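Only one protein chain is missing; all other protein chains are in place.
We call the chains A and B, going by the order they appear; numbering starts again at 1 in every chain.
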Amino acid sequence: MRKLRTIVAAATACVLGLAAAGCGSGSSSSSTASGSTITYWASNQGTSLDNDKEVLTPLLDEFTKQTGVKVNLEVIGWNDLQTRIQTAITSGQGPDVLNIGNTWGVSLQATGGLMEFGDSEMKAIGGSDRFVQAALETGGAPGTTPTSVPLYGLAYGLYYNKAMFQQAGLTPPASWEEMVDDAKKLTNPATGVYGMTLAAGSYTENAHFAFINAAQNGAELFDSSGKPTFTQDGVVNGVSRYLDLMQTDKVVNPSDAQFTDGSKSIAAFANKKAAMIINQNNANATLISNGMSEDEWGVVPLPAPQNAASQVASHVAGINIAIMKSTKNKDAALQFVKFMTSQSTQEALGKPFSSLPVLKDAKATFTTNAEELKTFTDIYNNRSKPLPLVPNEDQFESTVGKAMNNMFASIATGSNLTPDQVRNQLNTAQTSITS
Amino acid sequence: MRETTGERAFRIIVLVVLSVFILVPLWVMVTSSLKPLQDVQGTFSWIPKRITVEPFVSMWTTVPLAHYFVNSIIVCTVATALSVTVALFAAFAVSRYRFHGRSVFTTTVLSTQMFPGVLFLLPLFIIFVNIHDATGVALVGTRLGLIITYLTFSLPFSIWMLAGYFDGIPRDLDEAAMVDGCRPFGILFRILVPSARPGIIAVAIYSFMTAWGEVLFASVMTTDANRTLAVGLQLYSTQVNVYWNQIMAASLVVSVPIVLVFLALQRNFVSGLTAGAIK
Partner (left out) sequence: MSSQSIKGGNATSAARHRRSRRRGWWWFPYLIVLPAVILEIAIHIIPMLTGIWMSFVKLTKFYIRRWNEAPFAGLSNYRLVLNVDTAQGQAFAHSFLITCAYTVLVVSFSWILGMAAAVALQKTFRGRGIWRTLFLVPYALPMYAGVITWNFMFQRDTGAINHLLVDQLHLYSDRPFWLLGSRAFVSVVVVAIWKMWPFAFLMLMAGLQSIPSDVYEASAIDGASPWRQWRSITLPMLSPVNVVLFLVMFLWVFNDFNTPFVLFGRATPPAGDLISFHIYNASFLNWDFGLGAAMSVLLLAFLLVVTLVYLVILRNRRDLYA
């Protein structure tokens, strides 16, 4: 039956004259893939774009040796990635295979620009049942055919500087309140040292924390019909709690409002300008490249407030891999996705990209620190909640994230925001979501 | 003519204030490019405490600057050459012939100068994509697409200025050449082009600088393969460290050639403007 559908589809495509090349590679024999070239857009996972290239190139050579398919690699920074994906989707031109932030999974699915991983495609890449369930679910809206599959798993953790904690006679915090108290004790603006550092100018980071803090309050960002609910108390209080780290607790350097991406706050932590940072586990590689050694930091789950409704400590973060619908090398692309999500590639990339495995049976290997591995694995498996799987998720990130950028900016420049003002800003974000 | 004290004071104040305004950023650019990374990450100092040329070495590997350099040079040179050629022909027609649609042409071309770039950025992108689908000529992510786009950016100004320049060249020369048996192209290349040299140089400089500094279209239409300096330079700040010393070094290196060429030819530029634009 499935075979029949494939044949009919292929025949229709040929009759309609949808590109002569599509006809050849549309068939399911893998021999046509050999000799073709595919373009792959990788997201920046390592310490720099160059570093990513260095890490991936030997693996891609290996893939070429196995399959005869050449891979053109381009590594794209996070600032550009969304725009680049968007223009590729608009044009139907661009890569054959690409990485996407998994929180964009449903939004990008809704554009119709990504190829669906139906049963036959899933089979071609080795089956869907080998992926961690929560990660797999980010590939598409519930009840639909996913358009991306998990590639790297990530989770937020609270990194703390062991020496600074020891000096102050502190132990890692188990609640939000403890975290703030510890941070206050570690803050000394005169020496430029603060208890915490945040990427307060990064809209994606800010949006993630809006979600996590709201989730700890038991609040949802979208109701069951997909309408945004950013102005309910749980969300407003969650956002305020996060903003207060800079505003009332004053444990964050106001300069952090200028940090437009996470690497700036990682650098501040590595340079011992801050005692704590909430970051995804891929911070490891960057911290080391900034001169920190692995035994200098410890990681605990981001603690929730004492009376929290939920102990959520992260969203199900990570990177998915997808195939463009417009690809003319579908077989080669599928082979490549299979290769990238294979056990051996995952193991090879786990360490340099500091990622958690997205395969069920795999073990995390990104650090030799057993305790840290256990902490992150536990956060990822037990204390992560997926961001809303709705098409407008990307608009939540951009509108709420930017509103928080602006709120951090006003706090840094001396304003004091009341909860009502926060609610107002979130209301503006909510109404500017166009459906 | 004698100069009064007031005039002298005015001149000195103006020159000093404006020089400081101009020189401060240039000073920051040059000195910071010679500082080690540590020194640009701490509090600023006007005089470098330590001097190193390391930023000028490592800037080529932090981002593939040389590749972007080549792209920019190819794109800008070809776009300039084509733009000047197309503008020469159009200006020749506008200046020496009365033809149907002439005033519609000049008004329309000039008014395209006011189109906001954001209005036609995405449509142009979609059109390029459709051209690719229809003909197989790749325009997005290639130098060709950028060349075509950039050459039209300076075209209106170039036509307008060259037409003005040609108008200032006496027609008697054309007539004399025609009597000698010159065809129209002969008039253009033997009479007008040589006499309009400053104007042509001015237009070429303008076109080149427009293309060299373009950011908006480059930010959408470039991929790794055809990325120009305008976008490439911003990649330094997306690295883990903000390599301010390398950013300043790279800014300096991409600026020096064009600034030198401009300053060397500035007399042509000024006289080109005088004859062309200001009449």
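Following the convention adopted for this analysis, a contact is a pair of C-beta atoms (placed from the backbone, for glycine too) under 8 Å apart; a residue touches a chain by one contact, two chains touch by 3 or more.
It should be emphasised that the depicted structure is a prediction, and the values quoted were computed from it without experimental measurement.
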Among B:58, B:77, B:195 or B:255, residue touching the chain not depicted: B:255
Sole residue of B:55, B:141 or B:164 that reaches the chain not shown, by the stated touch rule: B:164
Option touching the unshown chain, where A:96, A:182, A:372 or A:394 are the choices: A:394
Contact residue for the chain not shown (choose from A:40, A:131, A:160 or A:203): A:203
Chain not shown, touching residues in subunit A: 79, 82-83, 86, 89-90, 92, 107, 110-113, 201-203, 254-255, 257-258, 260-261, 391, 394-395, 398-399, 402, 405-406, 409-410, 412-413, 428-429, 431-432, 434
Residues belonging to subunit B that touch the chain removed from view: 1, 3-4, 6-7, 10-11, 14-15, 18-19, 21-26, 28-29, 32, 40-46, 86-87, 89-90, 92-99, 102-103, 105-124, 126-127, 148-149, 151-152, 155-156, 159-160, 163-164, 167, 171, 174-175, 178, 184, 209, 212-213, 215-216, 219-220, 229-230, 233-234, 237, 244, 247-248, 251-252, 254-255, 258-259, 262-263, 266, 269-271, 273-274, 277-279
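To be clear about the criterion, only the chains that are shown with their structure count from here on.
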Subunit A-touching residues of subunit B, taken from the complex the two chains share: 61-63, 122, 125-126, 128-129, 132-133, 140-141, 219-220, 223-224, 235, 238-242
Residues of subunit A that touch subunit B when the two form their complex: 44, 47-50, 74, 77-80, 83-84, 87, 90-94, 261, 263-264, 266-267, 286, 289-290
